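With one protein chain withheld, the remaining protein chains of the complex are depicted in position.
Chain naming follows the written order as A, B and C, and within any one chain the residues start at number 1.
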Amino acid sequence: MNSLDQTLDTAAEHHGPASGISRWLYTTNHKDIGTLYLWFSFIMFLLGGCMALSIRAELFQPGLQLMEPDFFNQMTTMHGLIMVFGAVMPAFVGLANWMVPLMIGAPDMALPRMNNWSFWILPFAFTMMVSTLFMEGGGPNFGWTFYAPLSTTYAPPSVTFFIFAVHMMGISSIMGAINVIATILNLRAPGMTMMKLPLFVWTWLITAFLLIAVMPVLAGVVTMMLMDIHFGTSFFNAAGGGDPVLFQHVFWFFGHPEVYIMILPAFGIVSQIIPTFARKKLFGYASMVYATASIAFLSFIVWAHHMFTVGMPLVGELFFMFTTMLIAVPTGVKVFNWVATMFRGSMTFETPMLFALAFVVLFTIGGFSGLMLAIAPADFQYHDTYFVVAHFHYVLVPGAVFSIVAAVYYWIPKWTGNMYNETMGRWHFWLSFIGVNITFFPMHFVGLAGMPRRIPDYALQFADFNAVASVGAFIFGFSQLLLLYNVIQCIRSKDKATTEVWESAEGLEWTVPSPAPYHTFAEPPLVK
Amino acid sequence: MNCIAKGMLGAGSLLPLAVAADWQVNLEPGVTEISQAVFDLHMTIFWICVAIGVVVFGVMLWSIIHHRKSRGAKAHNFHESTVVEITWTIIPFFILIAMAVPATATLIKMYDKNGADLDIQVTGYQWKWRYQYLGEDIDFFSSLSTPKEQIQNQAEKGEHYLLEVDNPLVIPAGKKVRFLMTANDVIHSWWVPALAVKKDAIPGFINEAWTVVPEPGIYRGQCAELCGKDHGFMPIVVDVRSEADYQLWLAEMKQAKVQAADAATKDWTLAELMEKGEEVYNRACAACHQANGEGIPGAFPALKNSPMVVAADPAAHIDIVLNGKAGTAMQAFRDQLNAVELAAVITYERNAWGNTSGDLVSPAQISELKQ
Amino acid sequence: MSPKPNLWQMLCSVLAAFFGVQSSHNLQRDFSSGHALTYFLLGAAVLVGFVAFVIFLITLALSLAGA
Partner (left out) sequence: MQRIHQKNRKLVRNLLLGSVMMFGFGFALVPLYDVFCEITGLNGKVTSRGPDKALQVDRSRTVTLQLIAVNNEAMPWGFNPVTEQIAIHPGLTGQTAFVARNPTARTMIGQAIPSVAPSEAASYLHKINCFCFESQSLSGGEEREMPLLFVIDPDLPAHISTITLSYTLFDITPQQKVGYIQPVRAQRFSL
């Protein structure tokens, strides 16, 4: 039919995966690269998690016990950067690599060599970033939002390496996004029209466009920092006619869509899992697609709600308050649709479903606190307190992270050909669920009671809830080792999975054998 | 309403709710008209969210219990209903409008710029605050007064651990105070929850905020924007006094200023300066240069045996203490300390920890340079 | 084949997208016969119009409040 298919055919006949390390270094196979991304992200998740635990250990009691304030700031900064850019985003790219070609009936990603490159940049970027911790003056200590002038004039010398690391992972993300878009738009199997795309594919398509729109803006803002630091420009330096507030505007112009980059694929995953285990078609497929597009569009006009206290004129405050509140509408539509999918279904509660249900509930709680934060006058009290920390951890941990874990349990039988241990999966779920709530729910309370974020030590009235949160963090942190155990156990298990794996899962990925062969859909399937 | 809210939130925390302040779970209503309006707004949105949550999670829980396969539930086949979907789009939309109206009203009230009785310029420094009363010639720094031993867990922590300062901001009750916020180095944010005032202090720019506190009292807050190493250690204390007490305080402050000027002209002995100097050093310098004068290698230089400190001519040493060093954490102490304190601390540094320059820098000498 | 959507229908689709509600019948029409770029541009235009509308609302609210 065409030469790509022919080359793939011959490849399939003549060699499977190469052996040894060169398989992973030179691979252009979407499944191998997906695996690499997922392992990388899991390592970063553990690293960032260790940093989180060191933060929580310091905050267990008032007073300075374990670390100096400057090191504490480095920990909070690195924890944020690693979790956002090292754990959550690569995990979603990994899932896209594995699943998008399988879901649309494509033989591989559209640009396999670029795929290899976009992964292998990441380990170097993060090695560079983490190595700054050992440099003179320490690593980045200015928060993951790196507001100027703290991150320019007052930054440790290692900031230059931080900037280059951000550039590298930005390039990696953009290449990954281009690949996803090209795959979805050009490699769909015959009959796989846009309105038949599974929601995970749809949300990833929209996410990929968001990535292309905003990662370059992030690259721009760090380039401006670099120029301010080394070439004497004054983008963010008031002395030369610049403006530190400009930094915040440009950063959040990137930063707010970035928030949706981390949650839209999660919406997609949950929209795949809930119908499977409710044995019922997703309610309002069309609305789901449109709501995703709507959230993506609106994310470009709400950025300044992160900066209500910088002293914007009244008109600005009102504008960003109204637009932000409006995002609640399409987000609400999504939650209602998930609930309607479950309603009158025939539900079972395997591990992926448990994580997906926890996602719906806890993400919605995060959405509620988000709505409260959108109200500008109230935000003056919430801004930069633990209430904000509680909010974004609720949308990112039981939001993004739970969806990724759910996706792993959902698709791992397809990846390894074996079933994971359901009992252990449930243990992992319940420990995570309890741990996450013990950790982050009390943060709402201390935030409302007046505890600012990013402080290494606090007043006595915050002590009790902080101790509780620290205990929860250790429960949550250590229970993630169960995920590692479950994955390894599943790889080595003798409990073979069927082709369909789940009773009523729908989609092309469930038509290939388990484990999915190294090359799939060399002959495009026909979608009715 | 407040009690119920605490109960609700407390129940959600999976923990028994003690009445002690340590388990405070909600925003405090605060003491100003604005802070109470904000509190009401906060509670309104909170209850709306709770109501929506009850409905959504209720339906979900119902389905989880009743529509499970183990109970023999058969999946129905509906997957679309434009009417239903439009309904649950329109209803939240109107709920949002209902939230936006009081929010807008409160915001407009917060931005009421009219008729300030008193202007105070608030400047954020790494890591302290400076208050200047415009037109009153009163100007002082306010920094953390919690002893280091408490932070290092070598002493029992006091009641207002980390929320106490040496010189609180004093304002009159019942008067409209206008704060002009700016910063000296990086961005800070001045926040006192009881007044519902949080405004960023940005270097090179000024921001405004207003408050009217009806009753005297002491209100505590903290810096809310990450501003470097000691971001967690720059609290704010606002001491609101009755108009008469405020006037008394003003007079005292002016009197103290005259006395300080007199003290600078008196002759000080080395021993007197050393004693005073040690106190000033521990307050203003020891955080970086350490109490033993050895600094922190790689971050803060040692003063012990430092060539500049033991040099025969104290000019360079005086210059750096008064004017700081650009591009480093070394601040200019010209405005932060008075002439006696500056002379004392410089003398102390030149004669402590085995530094034996033996010379005495007199307050009069510093007064002249401070002009 | 469903007929090519006219401008009004496309506008309705874009507006529906802003609220996040759409029927699959219309979705089918949009994707089978519409061009992606048109929708994208229309979406951007509606976004600009929406921004202008919100600013207008705010000015109105402020003048009513007398601030």
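Quick note on the criterion: contacts are C-beta pairs under 8 Å (C-beta built on N, C-alpha and C of every residue); 3 or more make two chains touch, one makes a residue touch a chain.
Here the structure is a predicted model, which means the values were calculated and not measured.
S.K.: Taking the complete complex into account, which shown chains does the hidden chain touch?
M.R.: By the stated touch criterion, the chain not on view contacts A, B.
S.K.: From the listed residues A:Leu36, A:Met78, A:Ile163 or A:Leu187, report the one that touches the chain absent from this view.
M.R.: In the complete complex, the chain left out is touched by residue A:Leu187.
S.K.: Tell me which of B:Ala105, B:Ile206 or B:Leu270 is the one touching the absent chain.
M.R.: In the full complex, the listed residue that touches the missing chain is B:Ile206.
S.K.: Need a quick check: the contact residues on chain A for the chain that isn't drawn.
M.R.: Against the missing chain, chain A presents residues 1-6, 110-111, 137, 157, 174, 177-178, 181-182, 185-187, 212-221, 224, 229-230, 232, 235, 238-241, 243, 245-246, 249-250, 253-254, 311-313, 315-316.
S.K.: State which residues belonging to chain B touch the missing partner chain.
M.R.: On the chain B side, contact with the omitted chain comes from 113-114, 116, 119, 121, 123, 134-135, 180, 182, 184-185, 202-208, 298-301, 303, 306, 308, 319-320, 322-332, 334-335, 369, 371.
Throughout what follows, only the chains that are shown with their structure count from here on.
S.K.: Measuring from the mean C-alpha position of chain B to the mean C-alpha position of chain C, what distance in angstrom results?
M.R.: A distance of 45 Å separates the two centres.
S.K.: Give me the residues of chain A that touch two or more other chains.
M.R.: Expected reply: 284-287, 314, 318, 322, 329, 333.
S.K.: Show the residues in chain C shared as contacts by 2 or more other chains, in ascending order.
M.R.: Residue numbers touching two or more other chains: 19-21, 23-24, 61-62, 67.
S.K.: Touching residues of chain C toward chain A in the complex: what are they?
M.R.: 16-24, 26-28, 31-32, 43, 47, 50-51, 54-55, 57-59, 61-62, 67
S.K.: List the residues on chain B that touch chain A in their complex, please.
M.R.: It is residues 9, 12-15, 21-28, 37-38, 41-42, 45-46, 49, 52-53, 56-57, 59-60, 62-64, 67-70, 73-81, 84-85, 88-89, 92-93, 96, 99-100, 103-104, 106-108, 110-111, 126, 150-153, 157, 159-163, 181, 185-187, 189, 191, 193, 196-200, 202-205, 207-208, 221-233, 298-299, 327 of chain B that touch chain A.
S.K.: Considering the complex alone, what residue numbers of chain A touch chain C?
M.R.: Within the complex, chain A touches chain C at residues 193-195, 284-287, 289-295, 297-298, 300-301, 314-315, 318-319, 322-323, 329-330, 333-334.
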